[in-house]
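Quick one: this structure, given as structure tokens, is what I'll be asking you about.
Just one protein chain is left out here, and the rest sit where they should.
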Amino acid sequence: MISIHWLLFLSLALFSIGVYGVVARRNLLFILLSLEIMLNAVVLLFIAGSSFHGNPDGQIMYLLILTLAASEVAVGLGLVIHMYRQHHTLDVDKLSQLRG
Amino acid sequence: MLTNFLSYGVDMQIPDSLLMLIPLLPFVSSLILIFVNPPKKIVTLLGVGSVGCAALIALLFNISLWGQTDYVIKAGFGNWMTIDKLVINFDFYLDALSLVMISIITGVGFFIHLYSTGFMDEDTDYRRYFAYLNMFVSAMLVLVLADNMLLLYLGWEGVGLCSYLLIGFWYKNRDNNMAANKAFLMTRIGDTGMAIGLFLLFYQLGTLNIQDMQTQAVAVWAPGSDLQGNSMATLCCLLLLAGAVGKSAQLPLQNWLPDAMAGPTPVSALIHAATMVTAGVYLIARNTQLFQLSPDAMFVVALVGTCTLLLAATAAMVQNDVKRILAYSTISQIGYMFLALGVGAGSVAVFHLMTHAFFKALLFLSAGALIYSVHHEHNIFKMGGLLKKLPVVAASFAVGCAALASLPFTSGFFSKESILEKIVDSGHTELWWAAVIGAFITAFYSGRLFFVVFLGKMQQEPNHTPTKTMHIALLVLIVPSIFAWMQPQGLIALMPGLPSKGLSDLQHWLPIFTPIAALMLAFGLYRANFFGSELKSPALQSIHQLLKSGWGFDFIYHHLFVLPFKWLCHINRNDIIDLFYRRLEDTARLMHGFVTGFQNGRLRSYSASLVLFCVLAISWVVLK
Amino acid sequence: MIEVLFFIAAAVALISAAMTVTAHNAVHGLLYLVVTMLAISLIFFLLGSPFAAALQVIVYAGAIMVLFIFVTMMLHQGEKSLLEEKQLFQISGSIGAFLLSAVLLVELVYVLAGFASPQLINGSEGYFTIQTITVKELGIQLYGPYQLLVVIAAMMLLSALISAIHIARRQKNPMQADEEGDQTL
Partner (left out) sequence: MILLSLLLIPLIGGIVAWYSERFNPDYPRWVALASLILCWVPVLPYFSAFTLEQMPQWLVDEPMRWIPRLNITAHLAMDGLSFLLVILTLAMGLVALSSAWTEIKKRTGFFYLNLLWTLAGVMGVFLAMDLFLFFVFWEVMLVPMYLLIAIWGYENRQYAAFKFFMFTQAGGLLMLLSLAGLVILHYQQTHILSFDYTVLVQNPITGDLAYWIAVGFTVAFIVKLPALPFHSWLPDAHTQAPTAASVILAAVLLKTGGYGLIRFVLPLFPDAAKAIAPLMMTIAGVGVVYGAMMAFVQKDLKRLIAYSSVSHMGFVLLGCFAMNIYALQGAVMQMLAHGISTSALFVLVGMIQYRFKTRDLDKLGGLWQQVPRLSAIGLFFGVASLGMPGLGNFVAEFLVLVGSFEKYPWYTVVAASGLILGAIYSLIIIYKTFFGPRGDSVQTSEVKGAAEVTDTSNREATTLLVMVVILVYMGVHPQPFMDMVQSNLLQTIAKGLL
């Protein structure tokens, strides 16, 4: 018997690691990776919810998030390549033309 | 022969509407002179002629009203303003008082106009001069003939404006303008006090018409009936006194008159001797019933008169500019009139006003002739021994000084004697002594003036002699300065003085001998050429300096009012409230700078602020 | 028995997630991420959703991560980038970010785990028996009430496809090409 709390703690932990990754890392690739971790945390919770309540909606939502993650990574990596081609570096702080 | 000629004139009936013509004639001529530029001849004809006709009409009124005592002639142009209770018309009111006043203004005025045709001959702005002078005479006539206080106020301000324009007539140099500004502002302060008095009178008595106002005042504030009544009367009278003090250059507001000598001399003769400065006396004389209601106000008037009298007399002793001596002497003589009004002797005050107008105008005109002939030299110590060179000027100067000093058998003697007599009747012995001392000093400085200028060694050769018209004016004015002995009877009826108590022989003989003694002292000192010599002891020098600057009033007012006001205005030059709005603008820019700091384009700071915000939001939800 | 498995998988997931975030070498980070995903798919399986677990392994770990690896390989510039990476990210430098995420974690746990309002979770301490949901049930639901979902997912994938191709295409116009030409790509 697994308690929902553990699942909750696990997903929140993963989520905060993802947040840490996004905020701390300056390399664009690692930011995308941390995003992936955050997505996984969310997905974990969905599945936990669906199994806790016993109805398949959670899993359907999982499918949607999956497609979302896939398309997001595709576009993200496309942008990474484009950035690299222009700036020859992946340091995100270089991209600061859009200044106030 | 004289009386039956006069009696013939009595039944000569003059239409009342002629009264309207008196102020109208000079006004129309000044308008013509302003808008049209006729040749010089026409300008002279218009300028002098208009005042001449007004004088003629005044003479006709004099003749037709010769015998009667209580007569009132009314005439008016119609309505000026009517809002339910406030009804004001352009009405003129002639009684004994205003008859005397218009006779002086138009009579003396005419001769002064005649004189100034000669005096201002080579001046380029001849036309502008006569326009202003005519405007002044018409404003003064409106003031004197006004039936209600607002019309009087109109004349009052008009006279102030014309004196401003005439003092600053030679506008090219800066001091004349400053003197003109000073004159206008000082009188304006008095006028504002008087205006507030008008508002108070309007609300207390419901009308501004002088005659109804007085009857109403007597009815409402029966003398001494209750404290509230006569304190309100005193307040009204004091406010009116403020106006009178401003215009007649009395104690608090007197230091504009000596500087007003910057104008042409005939202007000083007309404005600062005969007419404008007497406006204050006329105002109080006109409102005698009102002033009678509050004894304290009467006493204040007397006090102001005495103090000004002494202050100006002492100041006149040490001046070395001819016109400044005469200016201070005018202030002191008007102090006598205020003193007479203060003790309740209105008719005597007006009598002294009349004689003063004659001999002071004579003195000013002869001073003008003197300056005109000694190539515009004002300092008396640079003139001397002009008796032989300028006989007519010397003669008129002698008569003027005699009348000023009130030597026996001159007009000054009779008017000043009657003032002293009235003071005795009123029982103010201390004021009587002050008046006698004043008379002594007056005689002293008039003697000093005459001896220094006309006797002794000739220092400057007069380069050109006064013209024929100036001589005529001087000679004509000599006659009334000596022979104006009789007090106009109408005045006595209008302003019944106090019952006359007997004069002790001291009080009888002392005023007769003081002028003679003072003249002899002056002659002695002149002989010992004390005048103009360097004073040894520093104490005497400091007193001399104090008196010369008119007891330092200029200095006091400059440091008490002018500098603080200027400083206050200058620190607020660019408007504190405007500063507030500019600060508002700057804070807006500051905020803009602060907020744009966040948009630094760095992705990580955006994500960090995003997370930070989530944390704050959640904590807010949790803590609430 | 399931609890033990769950705890092991959870520990593995957490550690490898931490390692991906703090790795200096991009590839190491990627591989750690793959490990996390596998651990999560195990947990899915434990929670009785085998289809999700399978998809996790196939699509997520298989497709997306592989894509990632391809891109890193393409962009990788060898030793130079490793050194660069060292000064780009120092663990000591990111204390602020660590604190921030820790606070976020604590708050989320505080709120979501019911400490704020205990009656959130009904039943005894949240224990529950796991019922497995078969793929058939899932299929019925998918093409039953959630048909729209499928269409949306398809549209999203299509748009991602097009945009990815367009962005990553080598630009012919001069504005993009810099001097030494990009022989690297």
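Just so it is clear, A, B and C label the chains in written order, and each chain counts residues from 1 on its own.
Throughout what follows, a residue touches a chain if its C-beta (ideal position, glycine included) is under 8 Å from a C-beta of that chain, and two chains touch if they have at least 3 such contacts.
Note that the structure is predicted; figures quoted are calculated from it, not measured.
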Interface partners of the hidden chain - shown chains only, full complex considered: B
Of B:41, B:376, B:536 or B:573, the one touching the omitted chain in the full complex: B:573
Residue of B:71, B:202, B:523 or B:606 touching the missing chain in the full complex: B:202
Contact residue for the chain not shown (choose from B:95, B:157, B:259 or B:417): B:157
Candidate in contact with the missing chain, chosen from B:189, B:437, B:472 or B:603: B:189
Missing-chain contacts mapped onto chain B: 34, 79-84, 86, 150, 153-154, 157-158, 161, 164, 168, 171-174, 177, 181, 184-185, 188-189, 191-192, 195-196, 198-200, 202-203, 565-566, 568-570, 572-573, 575, 577-578, 581
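The definition used in the following text is that only the chains that are shown with their structure count from here on.
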Graph class of chain-chain contacts, one of line, ring, star, complete, other: complete
Selected pair, greater C-beta contact count between A-B and B-C: A-B
Between chain A and chain C, centroid-to-centroid distance (C-alpha), Å: 5
Chain centre separation (chain B, chain C; CA means) in Å: 102
Mean-CA-position distance for chain B and chain A (Å): 98
Numbers and ranges of chain C residues touching at least 2 other chains: 97, 100-101, 104, 108
Touching two or more other chains - residues of chain B: 608, 611
Touching residues (chain side chain C, partner chain A) in the complex: 2-3, 6, 10, 13-14, 17-18, 20-21, 23, 26, 29-30, 33, 36-37, 40, 43-44, 46-49, 51-52, 55-56, 59-60, 63-64, 67-68, 71-72, 74-75, 84-85, 88-89, 93-94, 97-98, 100-102, 104-105, 108-109, 112-114, 121, 125-131, 133, 137-138, 141-142, 146, 149, 152-153, 156-157, 159-161, 163-168, 170, 176, 178, 182, 185
In the complex with chain B, residue positions of chain A that touch it: 19, 22-23, 26, 31, 92-93, 95-100
Residues on chain C engaged by chain B in the complex (per definition of touch): 96-97, 100-101, 103-104, 107-108, 110-111, 116
